[in-house]
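A protein chain is absent from this complex, but the other protein chains hold their places.
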Amino acid sequence: MGELTSLRDTVRQFVEERDWDQFHTPKNLSAALMVEAAELLEHFQWLARGDAAELGDAKLEQVRHEMADVLVYLIRLADKLDVDLHAAVLEKMVLNRAKYPADKVRGDARKYDEYPQD
Amino acid sequence: MGELTSLRDTVRQFVEERDWDQFHTPKNLSAALMVEAAELLEHFQWLARGDAAELGDAKLEQVRHEMADVLVYLIRLADKLDVDLHAAVLEKMVLNRAKYPADKVRGDARKYDEYPQD
Amino acid sequence: MGELTSLRDTVRQFVEERDWDQFHTPKNLSAALMVEAAELLEHFQWLARGDAAELGDAKLEQVRHEMADVLVYLIRLADKLDVDLHAAVLEKMVLNRAKYPADKVRGDARKYDEYPQD
Partner (left out) sequence: MGELTSLRDTVRQFVEERDWDQFHTPKNLSAALMVEAAELLEHFQWLARGDAAELGDAKLEQVRHEMADVLVYLIRLADKLDVDLHAAVLEKMVLNRAKYPADKVRGDARKYDEYPQD
């Protein structure tokens, strides 16, 4: 079993034991994911770059936990919508390669910025 | 090799081929992750629940791509900060189990809400 | 003096007294605004509608403070970019009226959803 499937089962069991599935509409989960993403960003907002050295060990630990929270909600949302996250990323990377040809966008900040990252 | 490690390598190669690593400070990546999370939420904001049936096939496909974008930036951020996402989720789930004991929070929306999801 | 100009001056003085202008790049301020918007959303994420009655007095007070935080950062960002917020809203409402003609989109959730709120 792949890592993401295994994590999905861990999260699913956690939710079932608490009878929280009733709150987990995709709409609510995407809002929760966003809130966690903001808590992650909060650690970086006044830093210059946010590298591990600038964060320091204590903050890095908190960042690690916020990253886990984001992934937990993403995995949970994928479970509710029957999305295979691993396949979705591979598929999206194919689209990204077509959209941003390496020889055209290489190292070009302006081009990088022009091509929106959707 | 685990799925997440394999995806990390795919994303890393994509970035290297475009010489985009220079833009990928953890701060910028966490902002980009947030923007993708908002694009995901945008699909749900006026819906009642956002289930697959309410979304419809075309929107579900877009949602799938936004979910992939979120995971790509999360994987990239983990790569830059040397975070093992799989281990981080397992560790966080242990903390969550201690924080939200199943017998105390079971099916209780108020309690659920009181215990912040950090 | 208009309310927004007066609030701008209040916030400006607060920042100057603390010598915090150095942290207030537009980039940092837009990230901070986003984080406050997420703290606002957090209060609503597991609620059905989030009306005043569902929130209750204590939560409504917190919501009020988060709304103030969002406005403070928006006013500060406008100050740094020399944007007249009052004029910007009036101008945007003209664009919105042209984009969503009342007789075409009236009460239509699908149409409402199709026309993105950018």
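Read from first to last, the chains carry the letters A, B and C; within each, the first residue is number 1.
One rule holds for everything that comes next: a residue touches a chain if its C-beta (ideal position, glycine included) is under 8 Å from a C-beta of that chain, and two chains touch if they have at least 3 such contacts.
Values in this document were obtained by computation on a predicted structure and should not be read as measured data.
K.L.:
Name, in rising order, the residues on chain B that touch the hidden chain in the full complex.
P.N.:
The missing chain touches chain B at positions 23, 28, 31-32, 34-35, 37-39, 41-42, 44-46.
K.L.:
Touching the absent chain: which residues on chain C qualify?
P.N.:
Per the touch rule, chain C residues meeting the hidden chain are 2-4, 7, 10-11, 14, 17-20, 22-23, 25-27, 30-41, 43-45, 47-52, 55, 60, 63-72, 74-75, 77-78, 80-83, 85-86, 88-93, 95-97, 100, 102, 105-107, 109, 112, 117-118.
Rule of thumb we're sticking to: only the chains that are shown with their structure count from here on.
K.L.:
In whole angstrom, how far does the Cα centroid of chain A sit from the Cα centroid of chain B?
P.N.:
2
K.L.:
Give the residues of chain C that touch two or more other chains, as numbers and ranges in rising order.
P.N.:
31, 34, 42, 46
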